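One chain of protein is taken out of this complex; the other chains stay put.
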Amino acid sequence: MDWAYLFEISLTGIASGGLYALAALAFVMVYKATRVVNIAIGEMLMAGGYLFFSFAAMWALPLWLAIPAAVLACGLLGAVIERTMIRPLLGEPPISVFMVTVGLSSVLIGLVEMIWTADQRRLPEFMPTNPIMVGDAFLAPKVFWGAVIAAVFIAAVLLVFRYWRGGVALRATASDQAAAYSVGINVPRVFSLAWVASAMLAAISGIIVGSIGGISSSMGVFGLSVLVVVIVGGLDSVLGALVGGILIGLVEALAGAYLGGEYKLLATFVVLVVILMARPYGLFGTHEIERL
Amino acid sequence: METTLARGAHPTAPPLLQVDSVTLAFGGVKALSGVGFGVQPGSITAVIGPNGAGKTSLFNTISGFYRPTGGSIRFRGQDITRIPAPQRAKMGLGRSFQNIALFRGMTVLDNIKLGRHAHLKTNVFDALFYLGRARREEAELRRDIEERIIDFLEIDHIRHAPVSALSYGLQKRVEMARALAMQPEILMLDEPVAGMNREETEDMARFILDVRAEWGVTVLMVEHDMGMVMDLSDHVVVLNFGQVISQGVPAVVQADPEVNRAYLGSGNVDELRAKLRAAARIPTSAGAAA
Amino acid sequence: MRIGTLKESYVADAALFDSRTQHAWLAIAAVLLVLFPFIASDYWLYLACLVAINVASATGLNILTGYTGLVSLGQAAFMGLGAYTVAILQTRYGTPMLLNLLAGGVVAMLGGIIVGIPSLRVKGLYLAIATIAASFIAHFLFANFEITGGTAGLSLSPARVLGMDLDTSFRLYWLIVPVTVLMLLGAANLFRTRIGRAFIAIRDRDISAEVLGIALLRYKLLSFGLSSFYAGIAGGLWAYFFRVVTPESFPLSMSIFFLAAIIVGGMGSILGGILGAVFMTMVPELLKLLVDLLPGGASLAVFLSPVRLVIFGALIIGFLVFEPLGLAEMWRRMRRFFHLWPFRN
Amino acid sequence: MTQEPTDNVLEVNNIEVIYNKVVQALRGLSLAVPRGHIVALLGSNGAGKSTTLKAVSGLLPLENGALEAGSITFNGQSTTAIAPQLLVRRGLSHVMEGRRVFEDLTIEENLIASTYALSGRESAAKPDFDLVYEYFPRLHERRKGLAGYLSGGEQQMLAIGRALIAQPELILLDEPSLGLSPKLTEDIFGIIARINAERGTSMLLVEQNATVALAVAHSGYIMENGKIVIDGSAERLANDPDVREFYLGMGGSGEAKSFKDIKHYKRRKRWLS
Partner (left out) sequence: QGAEEIVVGGSIPMTGVFAFAGVGINAGIQDYVKIINDAGGIKGRKVKYVPEDTGYKVDVSVAAYKKITSQNKVNLYYGDSTGFSKTINPELERNGNILMAGASFASELNDPKKYPNQFLVGPDYTEMFSILLKHIAKEKPGAKVAFVYSDSEFGRDPIEKSEAEAKRLGLSVPIKIMTPAGSVDVSTEVIKLRRAAPDYTIFHGYILAPIPEFITQGKQQGMKSKWMGTFWTMDSSTVMKMGEAGDGFMGVMPYRYYYDTEKAPMLEKIRAMRPEYQSTAYMQGFLAAMLFLESAKRCLDGNKPLTGANLKAALNSLKDFDTGGLIGVPLTITGNSIPVGRVYKADMKAQKMLPASDWIKL
């Protein structure tokens, strides 16, 4: 057994799991408040990546301006999506809303191809390029810094949910919209907030992911891994997003290293199924209360 | 089986349903502990008790939705404790639900037909081709339901309506119809008249009496309407904190001081009104002090 | 009560098509289906076959998702199982076509039943995403085995029936459309019986269904099995139609396509499955025709192509926002409007 | 606070409600709730009682219902243009039919969620959880537990408790006794009366148990088929022969009827003629 190799691989896996976790967090925000499974999460990332690309590469804004601008613009996009597509479906079955997000992903891809064409593009380099060495193990700097940023945001969100009553409002809305109205919660606001926050997180995540792998109109497939992560962690759990992200990152890395690339997805899905059989609501998801 | 037959000679018939020291726990919460009672064939037996006493849990245990952590349930002398729920339905345990559990995507008629599910024999091939058995069976079922159940419960005008558009009272009646379609030997009704006014309650009471009289079905019900429970039942079982605290004929139970304390309250409007007036006079500061 | 639906017996009341108007419409549809191949161009015939295959598969998914409430994103994988089974039997053993199709259905059904096993514990969207696993596992199997031809896949010779090669859309039409019609009838029949009712009950409230006498696991697996049997047959038809199967022929996006079809069409309605599959298959083509009509033609096409993606997505969204019950509901409303038109009795 | 007995906190005039653009549930219904009073609204299943309350609190659109005609004023202001959550913040709380607690939240979190009703209130009152726990000690015991696992009665307490947090001027109560034991029904109604007496909170009370409803109410309305058919003081209603027969279950001579002797045919209600 080559322990150094194992260590290096695991380290990388954990760090890249951080990227999953951040995108998963964006997903969880929306689910937690609105019970919407946003299958277009990958495309939201893409939108964030392209907005950043426009601001930084096409309009040549400085980075400290381009990043917040992209994040805000993406937040605005989230607000528009919520207002035009999600809110009209308040009270419809979750599967309908799920399908709306399928339509959304098609719209977003089309828009990206219209505005920026279908070419693959590279984002400007903005992260430190000095390799990160942990002992003898090498960690790609972008992945490392991406993971650090992800960790900061997840910690922030965890704190917010712990100490801010808005977290309760979010969950209350998800639990029963009519009842939420009846206790004075501004349900439409909660919806907007959740989508805006989610879109902003997606933008950050998209900028990081895009700066590693480039951006293209098919970048949305990243969303698939994110779905696996949130299912493993539990659809409505912030902590689950973190743990699930790291777990899936690790599994992918180990499967890729020891079994080969074709086993990466297979391994993650096997892990997914095994975890679901043992815990049907993911590692930390809320159990549905079933009483006759 | 032999013991049942042997005891058949006794003046009281052997119970149709026998619950023996049944215990049920959810994590730390003990919903039932050592519950035991019998239901005589042809009787109307009521289970009453404060909210959270475990009545619905008891029903769920009898119909097989929950596995008891201890004790046994015997039906027609046979131990059914380990038999899965669908099988029990087939054996003749029919029931309705406290929080209406109609299938909202089906019409009233289909909901009722569904009750018969366990007694039908159509398999997938019959169903796909809809020949022979499937066709005959469906026609037969349809006639039976129309003539025996829908007419009986006076719901012919709504048979094709989707259940979601019905008012609460009618939904309760459809629930009862579905339970009857299960061809039960024992009909378990969980709060059949909750949410009904006096007039509708009277209608339901009449149905329950008629079901027993005309079909010979044994009734086991949970109900909080004391007027109805006391008037209709032959036997009343009182649960509190998952334990039977009293049982017997209505008059006995009604006289039990513990039942009165835990469950019944005053029951008298004038008394209640006086109490309310008294309550209303409590000074406002009491709230602030606590 | 509407005129034209007055029933004389319970049997008539339970019939699939209950009014004379409906019978007339049905007869017209049947005649059209028979005449169609003789008047349509190769292009429209091709689309008709493709639509029919998609209708069959969408109907299968509708049984599972629309009627039983188990959302699945594995339909394409089951189609793949059917298609590969047919391809292997056809290329290796040269067994007769109908047998191959049936085998394709059965293999897919077994796959479906295996995938369905977690459904007793895993519910709702958790289950939906777990079924994505089926897609990937199937893809892995297809891509990495000798018998499936690896990434290059398998090429089939045309199906032979009575000494005739089914190698044109015209000939395949006479295989694909009747099979699809049969499967549709089967599905419609299913929901007149206790099995269909049990599925709907499970969708509406599975735990109470259990207490009412429905063995949950059995029926959930049955639904998975039936649905993937449909997918398997559709996949088999697909294999005979395209005559090449590769691991990339049945991507996840195809599963999403079917889900979209039944949702746009109307879940829990046979008609909805049909309308949805027709709609989803035809809209991209119709949008292209529309672009062709615009002045500028080919050069405009380059620019307008992504616009089509946007319109396609917007249509899905629009439908759900304005008509969440789907095309079938719109159809019903229209029918109520003209309910006897034009056949008065 | 100036309290004039003729001052109505809620007035509903001639409203019509249609569900799904087809089902008409209310046909020109009018009623008023005088400030500081408990007003009972009785009626058979499907009469439109819950619909009336939803129309007042603005929750109709969530169920595809629409207020097609008529007006509703709360404290003299028309409510039709006010978002439901803002109505709550102005002091109109609705305890919905079927309890509707947030099942995935603990009892305490249910109450916290309710504090949103206080935001934007000028009086900037602090949420008073102790008040709720004082009325309902049982809730205090289980405050860390998930609301979904409470028994029916406890959930009802929580629903009323949630409304109390909002420090409302008017509470709309939809069948608070549904599924509660006789004793608990009495207790809850005792508390309703106490809240009314101690805090001057007005209430519009929908209830099937006419006996207890008329015991606490100052006045009442009886509705059928989307319209009011009788109204008057609680005493007057309790003495109306039809009310006695159909709502209170008393025979012609005033004694309680037994359920065992119910006839298969029925006397027609006079208000239906």
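When the chains are written out, they are named A, B, C and D in that same order, and each has its own residue count from 1.
Please note the rule applied: contacts are C-beta pairs under 8 Å (C-beta built on N, C-alpha and C of every residue); 3 or more make two chains touch, one makes a residue touch a chain.
Computed from a predicted model, the values in this text were never measured in an experiment.
> Could you tell me which of the visible chains the hidden chain touches?
A, C
> Among A:216, A:237 or A:286, which residue is in touch with the absent chain?
Result: among the candidates, A:216 touches the missing chain.
> Spell out the interface residues on subunit C facing the chain that's missing from view.
Residues of subunit C in contact with the hidden chain: 41-47, 50, 143, 150-153, 155, 158, 167-169, 242-244, 246-249, 284-285, 288, 298, 301-302, 305-306, 308-309.
> By the contact criterion defined above, which parts of subunit A meet the unshown chain? Give residue numbers in ascending order.
Its contact residues with the unshown chain are 5, 8-9, 12-13, 15-16, 19, 110, 113, 117-122, 125, 129, 131, 138-143, 209, 212-214, 216-218, 221-222, 224, 252-253, 256-257, 260-262, 264-265.
Keep this in mind: only the chains that are shown with their structure count from here on.
> Please identify which chain has its centre, taken as the mean of its CA atoms, farthest from the centre of subunit A.
Taking each chain's C-alpha mean as its centre, the farthest from subunit A is B.
> Identify the chain pair with more contacting C-beta pairs: A-D or B-D.
Greater number of contacting C-beta pairs: B-D.
> Rounded to a whole Å, what is the gap between the Cα centroids of subunit A and subunit D?
Centre separation, subunit A to subunit D: 44 Å.
> Hey, how far is the Cα centre of subunit A from the one of subunit C, in Å?
Here subunit A and subunit C have centroids separated by 32 Å.
> Where in subunit C do residues touch two or more of the other chains?
Within subunit C, residues 207-208, 211 contact more than one other chain.
> Quick check: what residues of subunit A touch more than one other chain, meaning two or more?
291-292
> In the complex, go through subunit C and note every residue touching subunit A.
For this pair, the touching residues of subunit C are 65, 71, 118, 121-126, 128-130, 132-133, 136-137, 140, 143-144, 207-208, 211, 252, 256, 259-260, 263-264, 267, 305-317, 320-321, 324.
> Contact residues on subunit D for subunit B in the complex?
Of all residues in subunit D, those touching subunit B are 23, 42-46, 98, 130-131, 133-135, 149-154, 175, 178-187, 189-191, 193-194, 196-199, 208, 210-212, 214-216, 246-249, 256-260, 262, 264, 266.
> Which part of subunit B faces subunit A closely enough to touch in the complex?
56, 60, 65, 97-99, 101
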